[in-house]
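First comes the structure, then the notes that go with it.
Yeah, one chain of the complex is gone here, protein chain that is, but the others are all in their spots.
== subunit A ==
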Amino acid sequence: MNPQPRAPQALPEVGEEEIRPLIDRNLHLEGPLLPMLHDIQAAFGHIPETAVPMLAAALNLGRAEVHGVISFYHDFRKAPAGRHVLKICRAEACQSMGGEAMAERLLAQLGLDWHGTSADGRVTVEPVYCLGLCACAPAAMLDETLMGRASEARLMAAVEGAE
């Protein structure tokens, strides 16, 4: 659904033997596909194309079905993001505190658009709709670190502080 961020490098090769255990360890679950996809994305930063036929075979699904699931959810990527992902909240409570203007100033400083990745591959900036920090808006999340009452200076410092 989202335009894919421009991959900073060619798609990395991921072998079947690396993916196999991530599928196998979830096979006993009821409704195992999302846990498998989360594990695969956590390991490789995206869902490698190699994984699709493997998932289809393991779960007795068509490849198109697996593709359909991957593309339905905003979280799953077909290509890796930058080394860090900055998610900025665009929902109403954050808008009420000037979040939208803050995000625009930050994107301008980084020379990026939503979903864009910086040229050095350091950061991908994405929209998110509510982080549950609506009483300390505007809010953002750099990887898994949350920031409330955010300002573009604080977000910029966090991005620059991340390797």
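Keep in mind that, in the parts below, a contact is a pair of C-beta atoms (placed from the backbone, for glycine too) under 8 Å apart; a residue touches a chain by one contact, two chains touch by 3 or more; residues count from 1.
We adopt the following convention: contacts and distances are computed from a predicted model.
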Undisplayed chain, where the name is taken from the UniProt record, one of "ABC transporter ATP-binding protein", "NADP-reducing hydrogenase subunit HndC", "FAD-dependent oxidoreductase" or "Fe-S cluster assembly protein SufD": "NADP-reducing hydrogenase subunit HndC"
Contact partner of the left-out chain, one of A:L33, A:A51, A:L106 or A:V125: A:L33
For subunit A, residues in touch with the removed chain: 1, 30-35, 37-38, 59, 68-69, 72-76, 87, 91-97, 128-137, 139, 141, 144, 146-149
